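What you see is the complex with one protein chain gone and the rest in place.
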Amino acid sequence: MDLEFSDSEKRFRDDARAWLEANVPRTPLKSGDSREGFAEHVVWEKKLHAARWSVVSWPAKYGGRDASLVEWLIFEEEYYRSGAPIRVTQNGIFLLAPTIFEFGTEEQKERILPAMSSAERLWAQAWSEPEAGSDLASVRSHAERVEGGWKVYGQKTWTTRGAFCDGIYGLFRTDPNSERHKGLTYLLVDLNQPGVTVRPVERIDGDESFAEVFLDGAFVPDANVLGGVNQGWKVAMSTTSSERGLSLRSPGRFMKAADRLVDLYQRRPDPGLRDRVTRAWMDAQLYRLYTFQTVTRMIEGGEIGADSSLNKIFWSEMDIRLTETALELLGPDAELLGGSPHAVDDGDWMLDFEFALAGPIYAGTNEVQRNIVAGRVLDLPR
Amino acid sequence: MDLEFSDSEKRFRDDARAWLEANVPRTPLKSGDSREGFAEHVVWEKKLHAARWSVVSWPAKYGGRDASLVEWLIFEEEYYRSGAPIRVTQNGIFLLAPTIFEFGTEEQKERILPAMSSAERLWAQAWSEPEAGSDLASVRSHAERVEGGWKVYGQKTWTTRGAFCDGIYGLFRTDPNSERHKGLTYLLVDLNQPGVTVRPVERIDGDESFAEVFLDGAFVPDANVLGGVNQGWKVAMSTTSSERGLSLRSPGRFMKAADRLVDLYQRRPDPGLRDRVTRAWMDAQLYRLYTFQTVTRMIEGGEIGADSSLNKIFWSEMDIRLTETALELLGPDAELLGGSPHAVDDGDWMLDFEFALAGPIYAGTNEVQRNIVAGRVLDLPR
Amino acid sequence: MRFSFTEEQRQMRDALRSSLTESCPSGRVRAAWKTPDAALRTELAEQGILAINLPEDAGGLGLGAQDWVLLAEELGLVAAPVNLIETLATNPTLAAIGALDLASQVGTGAEYVALEEPGGYALDADKAAGILAVRDGRVGWLRDATLVAQTSVDGTRRPFKVDGRFEAVDADATELLDRAALAAAAELVGLSRRMLDLAVEYSKSRRQFGKPIGSFQAVQHHLVDALQRIAFAAPAVYRAAWSVDTNHPNRSVHVSMAKVYASEAALFTGRKALQVHGAIGYTFEYDLHMWMKRAWTLSSAWGDVRHHTDRVGQFVMSGGQDA
Partner (left out) sequence: MRFSFTEEQRQMRDALRSSLTESCPSGRVRAAWKTPDAALRTELAEQGILAINLPEDAGGLGLGAQDWVLLAEELGLVAAPVNLIETLATNPTLAAIGALDLASQVGTGAEYVALEEPGGYALDADKAAGILAVRDGRVGWLRDATLVAQTSVDGTRRPFKVDGRFEAVDADATELLDRAALAAAAELVGLSRRMLDLAVEYSKSRRQFGKPIGSFQAVQHHLVDALQRIAFAAPAVYRAAWSVDTNHPNRSVHVSMAKVYASEAALFTGRKALQVHGAIGYTFEYDLHMWMKRAWTLSSAWGDVRHHTDRVGQFVMSGGQDA
């Protein structure tokens, strides 16, 4: 056991910190989930890429630094610590890219990954449909075979930032006689084409980052089939496993939030909430430890597996406890949104709380995650 | 709305308080769940009965005072407030008696109730079997028809104080071709006869109050069929509804516990636990309010119904929170049992905690109670 | 001992429910996020509700908290975009200080008297004929007030930070704030009931894995736990109404209990309702969030859970008895 960082890891951290301190915008950008803010964020993403900080763990040829998993975690810690903008590329680089690395052809990697790391093309996930939320296998969108590819039909919902992105990825039924997990294909769909209608859907926090995507004969070339026709379930499970596992929510995010909470407490102390503030800080540290343990296991040849479900339950519920504690510290000031002259921390805590509330829902509800752990880890009967 | 007690209710309280102050044993009796303590408790029960305080809400002819439900609650408050011994008769007077009042013949009432209120004969419940716990309808014990009655066979478990009582009540399959809820009969079985073997089972708190009752041809006369042959499910549901409803745990019990907790806090204050102590007190008050609301509804012609399940969930989980808070206040002293020279409050809190832990299990697990509320109150699908 | 409402009180509740079901659908609440709904006060005035607890010589009905508590709950049920809390709280104060003219105009809906929340904000202060506030335990008017508009997460609320020349009046501050906290608690119970209803209905119709999600035990138990909190919060609120009317010696303790349990029921029910809904509940288009945000704001306004728990704690720890 060696929980110290190596000298090269420390240098990596120093480099990241120095670059971020010099380059993170001093004035916060507008919300990356609004149209205007999205554009600002893309500019930032391009700057990140130019300095090769956008995808540190990728091979250099796709825009990365060949960084180790530990270095990636270090980068994430520094990224959040610096107060840098949220990553509007994240559903591409964290959720789609791992699947491309695992299932993509060389041609796909070379075509898609560099444009993704450089924020030339941005990707949105399209897992959900009106009748398929936690029950992903019940997708109804389908694809019909045509010359050189597929025409796709159906409706995808809750495609985060779908109104601003260039492409979506998701499952389509390619075998009309199939049911449930079979006969599905993982397709990458260009949004800038006829047969695609994108309707922004406003979220409760006021951002229009949700979108409904209506597909009526949009074309997907064969080159945009990922992992083989009718192999979509297997391919998607790989993605959702990444999604639930390491990359969706890295510890740095919660360590930063916990530090902000401690800071808030110091400005507005309330002894009755002291233990809960302490606990929020402990929880973030604990999540970091758990993650380092997982990363070590992966480095030593193990897999994440269903542990990623435990992980998701933990961070999503921790995030709610943390932001609820902040709102309790704020008391009657909690309701004031950013822009209010008397808002504390510009009203960020309420937004953070609203976002946290979504945590137990997206990427597979926590009920479904608990079912997964019950079945796969505890081997309980159905 | 009038939340004041009437003058006659106040007089009733004064009378009860005066009698209890004069008569409650100054030295606590041994545990009523031990053989020795049980005998001491029966002496106390007889004293209660002699002064007509054993079953205040019953008709005078059966040993009661014709007290109203509100007066019964007042008596319970005073009873717990006085620190009087636990009622070893409770599974008779609170669980069996309401069923006899509802389904019993006049002969049964006159034979059984006076002997119950005077603690001449004590009753234990026999609901559970090795294969039937929360799933009461899966009882396997059965009764065979013989001249003048039934011979009973099978095994009943967790019959509280079954090793000390005179009779048990429970369900037996009287129609061998029946399944589940059908073909069951509610029988009263005398324990002092051949064909009955009672094996005491020690509980985790060290008392031997659990018992297994093995029945191998014990006789039950027709006069001890309650509510009709093969009508047992309906009759039992009435009992379990009483059990879960008002009578099993009256507010006075928790008000007394909360007052003891506040007293403990004042002796061992810990600001980090102050809100939880306050909340325990509030919870007990809330339970009292809820109960008075229910009683008013009953007086006005309404029924308890599935509300009794909400009730049971509330008090059982409140009791755990309350006793856990006490143990946290005690810290390293929590583990010391009564008799330890340095035990606080003679180690009662640990016993109370252990007993509280059983609350979400007995009388229908809280999981089953939640299922009942989901189906009957919220009308959720199966 | 009789812990139930009179037939008359229930009829008033039923009448308001009928009229609000008709007049205040969720679309009206949604519209009030854009444009304040001035008409709703008038409509409530026409039903006598704004004057319910004014004396008859101010044109009121001379009724009490037991009469209005169920009505406040109804306003919560529809998330009515109107500040009834302030009016129910200040009416008796206006009567007590002899401001009968102003009181009667409040009762007709012609005027509105704002009340500064203990947190320092007053809703719709810009439209108020006067702003009452409590400072150092005394009630008074804030004269020549400066108003700084804030934006609330609940788009129907228009809070202002207020300051001004404090002109004390002879009225009981604790009574005033107790009435406000009680009214808020009642609204919270109504908000909770509707959020639970929404979630129950949704769980019956939404299918996943081949069956309604309401048939899954995890979903069922979420909803039951919310129901339990609501079912137990309600009697705390109703008792507090009686204690306000009878000026019970433990009135403030009872109001604090009401506010604590109602706030927690609403926060808990909101979370569970959102979880049961999933992403649809997270959209602005769906109604749930309007109820949820009102629940967030009302649970911290008029004394939050910490404040009211502490008030009960002071009573309990100083040997107070309530049985």
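When the chains are written out, they are named A, B and C in that same order, and each has its own residue count from 1.
In this section, a residue touches a chain if its C-beta (ideal position, glycine included) is under 8 Å from a C-beta of that chain, and two chains touch if they have at least 3 such contacts.
Every value quoted in this text rests on a predicted model; they were computed, and no experiment measured them.
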Query = In the complete assembly, which of B:157, B:278 or B:309 touches the absent chain?
reply = B:157
Ask   = For the chain left off this view, which of A:42, A:86 or A:262 is in contact with it?
value = A:262
Task = Looking beyond the chains shown, say which of B:49, B:87 or B:370 touches the absent one.
result = B:370
Note = The missing chain sits against chain C at residues 216-218, 221
Inquiry  = Even though one chain is hidden, which residues of chain B still touch it in the full complex?
reply    = 128, 131, 133-135, 138, 157-158, 201-204, 206, 210, 270, 272-273, 320, 327-328, 330-343, 347, 350, 354, 357-358, 360-362, 365-367, 370
Ask   = In the complete complex, which positions of chain A touch the hidden chain?
value = 1-6, 9, 70, 77, 81, 255, 262, 265-266, 274-275, 277-279, 281-282, 285-290, 292-293, 295-297, 299-300, 307, 310, 313-314, 367, 370-371, 373-374, 377-382
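We adopt the following convention: only the chains that are shown with their structure count from here on.
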Query = Taking each chain's centre as the average of its Cα atoms, which is closest to the average over all protein Cα atoms shown?
reply = C
Task = Please indicate which chain is farthest from chain B, where distance is taken between mean Cα coordinates of the chains.
result = A
Remark   = The distance between the C-alpha centres of chain B and chain C, rounded to whole Å, is 39
Task = Please report how many Å separate the Cα centroid of chain A from that of chain B, as a whole number.
result = 53
Ask   = Where in chain B do residues touch two or more other chains at once?
value = 274-275
Message = Which positions in chain C are in touch with at least two other chains?
response = 219, 306, 310
